[in-house]
Every structure is written in structure tokens, then in C-alpha cells.
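We show some of the complex, not the whole, and keep each chain where it was.
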């Protein structure tokens, strides 16, 4: 499966993401610059983490209005898989591809540590290599990961199985409502999550719990 | 040249971690009787020209497209 | 507020620029006339302690700075050390003490920004950062505010820029109540044939301004960094600089892209006393003159004077000498990253530093004398009063060892630093093998199957105060031990010498003897010092900080799969105590 990684000024986990995709799929992803309006023919588009445009104004707000995002929307409409991690998640929300908003962490502090994630829905294109209820290790590193949605939206995404990952075992690092760590769109092809599975994929990372997410999205057999 | 101030505030019911933290900090600094702190943003801008109605329409457009996230925020525009 | 260039030079004005009467006399002798206001500013920036190392240079020269692996020792933006396979590690540590006391968030943030720029100016991509922090007593009314601001500032900049913070120090002592220390370290990796230096080469070549626009931020900042604090500190506040990590990240990517095109002949970041220091250093090192046209400098404020432009410390800026045939390609890269790119001058063969503004020449000074030949002092010093060993019977035996232990590990200085380093991104880049919390941070070398680098930063200031020579040695030894404890071979080090007022013989004595101790330990351990920074005048109302020569070192692990960790013990393992 072919993948692409979006690059925007201020994103800084693009290299981590490119390394992870290359290691897991055996094929380097193509990179796409923010001004591109014609996207290559790929099966998965990833918006990595970072501080696009400094996260000035609101996290992801400026990035979400760059030309490449129109093209990504069009691809998402056609059914191409789109994954946003951390700042990528924030950008997808600002672009209106996912419901809700991410606010400043309840502690008001940047937090970088390992947390536990529960796989709430193992039937998505991004989580099928996990089992429902499985508890994963995963690092987080963010300042604005406090997921919020109004009561109606929340009900809707909970009922629809759109909450794919939840912080487990009291490890919610940011105050997210319902411990939500990752949500998918209604159609099931756009996922956003705050934690960084790309930073836990090999022995050097001290574990590989993040690997299966990419293995699912790239349709490759999860390998250690 | 028209000077404008756009004020963006969180909608009622939207969680405001910063406001809450400030509320706590104020009370721990000994300020009592302070309730409901909400934090928002202001943008001071200069718009070329002198047609205020046009500027206002343009500012509204900027708010909708960029300055406010209308899912969670309201905005007001004040022109000098 | 604008300052005209025709302002009269009075003794008060000279003194307010931190220049002593004999230093001013030296200026008069050098140029044979009274300097213009802009020229006075330029001299004050170049000749203050911070830029010229006038009190410490003589002693710094005694440090061991060479070795089989040393490619570039002190004198450039950062030191360069060979790590095999054509790879090099580029690193340095620098202080941002005074700015951080005045505005903790921005002071610390711009400190991190400055050291990262030092590293990538040389062509290296930053891969690790550390921060050594010293605050006043935990219950001092200012401490809480300073700690939270500094830690948030270090994180705010480093996290956004995208470098993992892999180690550091946090210590509290009342002697830092009025003068905290913020020492920031950064390391990057480059290829040995891809290193860029600041020495200008070639006459008549374009001098290019890169990065963010110039404002009035920090005008006079380098002078402030060399001044003792007093009650009037409030008045010095407008010199605060604000960091913009987003622009810095763009500048990193743009610079690395630019360097790959062959357009860069020499490059220098604009740190303290921005345009002045960077231009003079490039020219003086290359034996060339530099002519700058300030009308070409990208500015973000109106009506800036030549004085202000020359002394501005606006962040995220660089100066380079360009290979003229590459101008278009170079410019396109900067436009793509949304950064300024402006030809602001040229190299000349007359060894003069000439500054033009609005049609007139506002400065015309001998460049060598400004740079390489700044004043140098052999300040009087006396042996520090050593503290004898404390007799054990002065300390009462604890009634309950368990309680005593709990008190120790729960104390401000011995407790876990997790509350600090969890605010730093320790994982970004995906190469962190050992996070803060152990002996040294370890980061694997991207693209190599087994190689990794270990980093540690250490000093115990109360030892240095008790005996500067032994304390200096101990700081080096501790850093070296922390690196070896991971299984790495220590390669080289950088030092950040934080002391009080060197015009006091007892303080100068601390500095001299600490340097002697550091030098001896580095020589004995084959652990050369390849870069460093000196921060003097760390005093408030005449009371100096504890002498704090921070040592940061780098080690090489050939095979990280055999790395040792602090948490590797199993039940039933034998515990051995090694050493004396």
C-alpha cells in the first residue's frame, strides 16, 4: 500500500512518521508540501504531529486552511484513508473533517509521557489489528489534547462507535471528555488521535504497541 | 486606514481550561469572590481604505474563515 | 523612542555602555577620534564581557581543547567531534541567566533558541537538548514564578522546534535567590564534510541577512548580561526578546536546504548584539572588511536608528556570505519557508567595518581591533578560602534512618525531576533510547544500525565553593561517570562557567581555580573542552551566586544493544560498589 506524509511549516514529527511508515510498509511514503493541490495516488494520507504555523491562533487552525487540505478533503470524500496524529488530529478538526475540538490540557502544561490506551472499536481500518478492549502502551506529547465536543455530538460519536481509542486506567493526561484519545469520522476513513503510535514501533522504542495501527491502515500483517 | 478590534470568546458551555485555572490561581492568590473567569482573544488589525461597511463585511468573513472556530467560539467586531 | 546618531558622547554615556574610562581611552587611541553614537554602541557590544571574554580568555586558553576526535574546538558557533563513519556531533552550552530572571518564559525560550541556532548554523541537525537550571530557595517568594516560567519556556521552545530534551539539572539554593541560572545545551549531527564556519572568504561577495525581521528587542541586551543586577532592574525591562520557535524551525529547514546547494561560503547566527557581532566576527576571522547597508535590513518597526539596528537582539536571524552564482536558488528556498532573505552588504579588502544608513556612513571602524583584539585582562585573583572537611560528629545521628532517608529523597534537591522533564518532549525524532531520569540521556544516530550518543550535564556548586579546584575536577568527573554508566565512551565536553563579579579577587580566584581543576580533569580523562560559555557578574546587591561551572559531555556507544540502564536490576542481583 502506498502512503503520503503531509509537510507544512512547523510540523516536526514528519520525520518520525516517515521512518515509521517506511519501516512498517517497507516502502518510503511520498511527501506532499502544503501548497500542492494534486495529490499522488495513495491509499493512506498521514498528517503528522508538530506545531504547524507555531500553533499560533489555535492549534492547527492556519494549517487547516492551506491549499493541500482542500485536496485532502476531496481524497477523503473518495474514500482514501486519512490519519492525523497530534497536530494532525488538531488540523483535521479545524478543517471540519472530524467532529469536536481540542483545548489546552487541563493542567495547562505540555505533557510528554507514556499513557495507556484502550481500543474501543477494533473494527475500523486503523484498528483491526488490535482486539476490542485491548490495553496498549503509547506515548503522548502535547499541550492541547483536551478533547471536547458538545453533548449532542458526544452522544452521536459514542453511539456510532466513532470513539476508537480511550485513555485507560486513569491515565487521561489532558482532561479529555469521556477519556477520548482518538475519533474516526462517520464514514470510517478519517482517524485523528492525540497519542504518538509512531514513537512506539520497535525495540529501540522499548515496545511496539503502536505498530498495529499502521499495520491496519497499511493492510500489512502486524509484525514485531 | 481603518482600525478594528475583533474579540473572540468561547461559547457558553464550552470547557475553558485556562479560565478555570485562572479562577483557581486568583483564589490561591487571595482574591475572593471572583466567579466565572472566561478567557478569550482579541485581534487588533488595520484594514486599508475608509469604507467602514466594507471593512466590517470583510472582517466578518475573516472571522468565519480563520479568526474564530465557530464550532466553539463567538466573535464580535468593533471598528474605531 | 528613537535615538539620533548625533548624540553627544559624555562620560556618563560611556559608563552607561559598560565601558570603563581606560577602555574608552583605548577606543580613542584606536580610532584617533571620538566615536559616533553608533560606534560607541558597537564597541560596547563587542567589548563587553559577554562577547569578548575579556576577564576569562587568558584562563580559558589553558583548557585542553584538542584530541584525536576533535575537528573544531572553541571559537566557532559550536564544537565539532568525530563519531566515525564520516559523522560528527556538533554541540555547545550557553547561558541565558539574566534574561530569564527578568522574563522567565521568554528568557529561557530564547536561550534554547540561541543554542539551537549555534548548532544548526554549523550545518548540523539538532538531535538532543539539555537544560541545567538553578533557582533560589524553594520558599523564596519569587522561586515558584521563576521555575514555572523557565520550565515552560524551555519546553515551549524546544518542543515546538522539535528536539528531544534528554537531560539536565534542577537545583535550589538561596544563593540563587536574586540570580537564577539557565544553561541550555544542544547537540546536532552532520557529515564531516558538511560543516559550515563563520570565517568570511573572498572579496566583494554579497553578505546576506536571513530569517526574521529586526525590531528593537533586546537593544543593549549583551551589555545587560554583563552587568550586575541592582534595584533598578525594573528599568532595564524593555530589552526583553520574544522567541518564535516556529520561525526558528523554518530557519533550520531553510538553512539545511540552502547549505546543500553550495550557496553558503560562511555563516554566523545573530545572537548577542546581533548584526554587530555576527558581521564583525565573520570579517575579523576571515581577514576581510565588511560593509553593511542598513537600508536593506528587513525591519518590523518604523524609524529604527542605526544604533538600534546594530544592537538589536531580535531572534531567529543569521548572516551569511553567499556564493553569488547561487543567489536565485538560495532566495527561492527562503521564500518557500516564509523567511526574509536580503543582501545587506559585501565583503571588502580594507579590514574596515563600515555601516551605511540613509546615505551616510554611521560607523567606520577597524574590524580586527573590534573582534580579535578586544581588551583582555589579567584580573587580580586570590586563592579561595577553602572549607575544611566537616567533622562527622557535627551531624547528629538520625533517630530513625527510614525517616531520614524519606526526608532526603523528598527534599527539593534530591527528589525526582519528573515534574520538570514531563513538560519536555523527550521522544520526538523517535531516537531516544534513554530518557531523563537515568544517568545520561541516550539518542541513537539516525541511519546507523548500532551507534548512539550519550549526554550528561553536571556540577555540584557547593563543592566548587568549598574548593574551586577540586569542585571543578569533580564536575568533570561526574559528567564523565554519568556517560560511562550507560556504556558509552566519553568523547568531549562543553562548559558553562557561571560566576559572580570577576573584578573581585576572591570571585576571580574561584573562576581561575575552577578552570584549573576542570582543565586537569579533562586532560587526565582525555575529555577535551570543545566549546563553552562564560557568564560573569551573577550577583545581586553585591552577593554572588554559588560558583557554578556546568560541564556537559558527549559519549559514543558503538552498539546500543549493549547499553547499560539505571533500571536494569533484578531481584537477587549482587550490588557492587566500584571506585574509592
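As written, the chains take the letters A, B and C, and residue 1 is the first residue of each chain.
Everything below uses one rule, namely that a contact is a pair of C-beta atoms (placed from the backbone, for glycine too) under 8 Å apart; a residue touches a chain by one contact, two chains touch by 3 or more.
These numbers were taken from a predicted model, which means no experiment stands behind them.
Asker: Which formula, in the displayed labels, matches the entire complex?
Answerer: Putting it as a formula, the complex in this file is A x1, B x2, C x1.
The definition used in the following text is that only the chains that are shown with their structure count from here on.
Asker: What's the distance between the Cα centroids of chain A and chain C, rounded to whole Å?
Answerer: 36
Asker: Using Cα averages as centroids, what's the distance between chain A and chain B in whole Å?
Answerer: Spacing between the chain centres: roughly 29 Å.
Asker: So which bits of chain B are touching at least two other chains?
Answerer: Within chain B, no residue touches at least two other chains.
Asker: If you look only at chain A, which of its residues touch chain B in the complex?
Answerer: 57-58, 61-62, 65, 94, 100-101, 103-106, 108, 146, 148, 150, 175, 177
Asker: Which stretch or stretches of chain B touch chain A in the complex?
Answerer: Against chain A, the touching part of chain B is residues 13-18, 20-21, 65-67, 69, 71-72.
Asker: Where on chain A is chain C touching in the complex?
Answerer: Residue list for chain A touching chain C: 9-10, 12-13, 15-16, 19-20, 50-51, 53-56, 109-113, 139, 141, 143, 196, 198-199, 204-205.
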